[in-house]
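One structure, as structure tokens, below. Some questions next.
Excluded from the complex is one protein chain; the other protein chains are retained at their positions.
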């Protein structure tokens, strides 16, 4: 491989050309063979048909269920974990959301919580985010969702706490040892792409119905970012600094505590931030196993298609996400500059914090003692207004836009989706498999090709080949649209700080607004179709790609842009010939993340007419006899994700040039 | 000590003043726990009653009324748990769920939990009958009166073409929670249709609503009792009549779905606990009209389940009496 990469760097242009020709040849060959062989060996499986693997999964699941009351693993291991986590969540709930300690109200009422939120935001961040936090928390109360929000907060905080407790040490370890990193990475991929629906029901067998299961479901999804970002932070500490510390005779522990951790602190805080976001995105799904909070409101509202109420609750989740995001971001900046300020301003800040601490303590005491400070005054009614507005906007859109939206849907479906799906699902499985492996090998090298081969084999073994290809077709179309949007908006944001400031909150909302909220209007606009699923996936995935591409554009050195301008480039030329090519690394990362995010919406797509793997997973969650098939479908989604992740990453690495020998 | 000059001192003084002001102004209100408002709370023998709430409005109506009666008349402490069916049944075994109060068939779950694991027992029927079948929106039934016979469906297949149905008529299937024979039905009745999986109840409801509002054609799998019927009277399409055992081989099904006598299931432990709540669940019985009314209160009038239950119970005292010990 070393020889291969060397050649690649030595003569990049011709190699890239041959690669392009090879890809074109593979695709052309595929199309020809498809025309000849279409409809043969497509491995179709009926909706309620099962393979022996699916039945085996079913039996396995049943065996666990039948065994649970006698198995010592359950009695002593899982029960202990459950008790600890249950107590943790119940403690938080008792503090801020649920009647506790023999009182009809929680220990700390709304005034106290608002004061603490503001105080903590100031202490960890700055005054601006403190104001934001106070405003956000009061907003929950005005929405009429105080208790629900606090339940969600309690659950999220517990899940994040446990995630970090597990994630940061593992992340540090993975940052120190590339062996551990290699071992951990596939596990993390699995945790992030395996649809929650698949493990939600079994979780309640292990940890019973209640806060523990909800917390664990959340942390399975929320821990990976903490691990990845911590590992990345540790690995990005400059080697010289570590070497310098070693050359002075630091022990390994001293290097870790005095050099690596302090220098990685800022990035690790960003990991905390991502963990919080991931945890919040699980709120609605966890509600399906009785997790208290805003998710329940959303799910209940969905039963009666009450968009207004669902939107109100969804908005609370978005606000909570934005508050927590901005506070943790400010905290990471503070982690960097802490103690840098002049002595005088430090003293002033300290005095201010002491004063604010006193005020906070008084507020907490008031909220403990008096009813008015404990229960948020009712009748603010902002929630009703929000719900009504959302309702009427939705109704207007449904009755006035559906003509246009149906046209768009039909055009996209016939022009892009159907042909693509026909080729993928109509070709014999071995042909598509061979094409995927060949593309992997050409674009990413033999290692990526081998990964693709293994993934293809496992997908065939899952018995869901045909469904996987249908899902793959929709996912690729969604990714293409996501990338197109990402480039347009990302470039705009990257070039204009103003645009960035305006768009970013919208993107945050797109990422954290529960899909269940916007599915109902989307269903009205586009019907129960694959296209609806694609639109939902775009809403969720486009923000990430936009953010990454904007970052990449901003990362292009000023001098390069200056040189282009000096040479007389037009804006268009500067973008296409300088900024986009130089941001190529970000573009690849954006494609990669875009596809992974699209895949994580496959299950949601199954709820609105996408069928295929998403529907298999949902049906497996709802019907006992389809459980095994749902699990297999979940695994197929993971495999699709892993395959494309490895190919795009390998391709990106090759495009960026060979890594240095040493 | 405080000089008043140093900014630090000023801040502290300011904060102290603010705190004092807060204390003074705040001391007016009522104190927590000042008035004893002991709502609920077990009056002895009933104790806690864990009631599963499956995610559809009809179920919610049953649960709301049972919970209301259990709390008000029996003094139970009712804990409602929002769960999907599969998870709720699992709860029988782990002791976390006492009762499921509207069950649609689920022979597989019955076999697993009642016959094999013996953690659950049946607690009789609810009095509601469930109907599953194919439905069209009212305007279509009016405009194409003969569409309600499945024999005529091929005639209208063109109407139901969509972007999803690859040239055939689209039969919108649905909620993944329900067992469907539609694939086999289409094949065995030789219909020129393709089954498209909407994937959720919300998707089905929205499809019917939009179809009626825009007068566009749609045909799909649906069921009664369902709160949507109080807004939209969908018309059922008649499939070949159901006879005993005509659906025993899944691949060969060519007949309508059977009517379901909806029933209640409780955990074995709950059934032998002697709790009055168990007697209530066992005796609970009402009509489709009753359920539809409460469901309407919840879904359309946007009442909370508790308020809806209170309204119905207050108006139907005699019926409720018959459920009590």
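Per-chain residue numbering starts at 1, and chain names A and B are given in the order in which the chains are listed.
Quick note on the criterion: a contact is a pair of C-beta atoms (placed from the backbone, for glycine too) under 8 Å apart; a residue touches a chain by one contact, two chains touch by 3 or more.
Criterion: contacts and distances are computed from a predicted model.
The chain absent from the displayed complex carries the UniProt protein name "Glycine/betaine ABC transporter ATP-binding protein", chosen from "PH regulation protein D", "Penicillin acylase family protein", "UxaA family hydrolase" or "Glycine/betaine ABC transporter ATP-binding protein".
The chain we do not see here touches A in the full complex. The hidden chain makes contact, of the residues A:70, A:240, A:400 or A:559, with A:240. Annotation: of A:258, A:501 or A:584, A:258 touches the absent chain (contact as defined above). Remark: the residues of subunit A touching the chain excluded from display are 2, 238, 240-251, 254, 258-259, 262-263, 265, 340, 661-662.
Simple rule for what comes next: only the chains that are shown with their structure count from here on.
Remark: subunit B residues 7-9, 11-12, 14-16, 18-19, 22-23, 26-27, 29-34, 37, 55-57, 60, 81-87, 90-91, 93-94, 96-97, 108-109, 112, 116-117, 162-164, 166, 172, 175-177, 179-180, 183, 195-207, 209-210, 213-214, 227, 250, 298-300, 302 touch subunit A in the complex.
By the touch rule above, subunit A contacts subunit B in their complex via residues 46-48, 62, 65-66, 68-69, 103-105, 109, 200-201, 204-205, 208-210, 287-290, 296, 299-300, 302-306, 309, 344, 347-348, 350-352, 354-356, 358-359, 361-363, 366, 368-374, 398-399, 402, 409-410, 413-414, 418, 519-520, 523-524, 527-531, 605-611, 614-615, 618-619, 621-625, 627.
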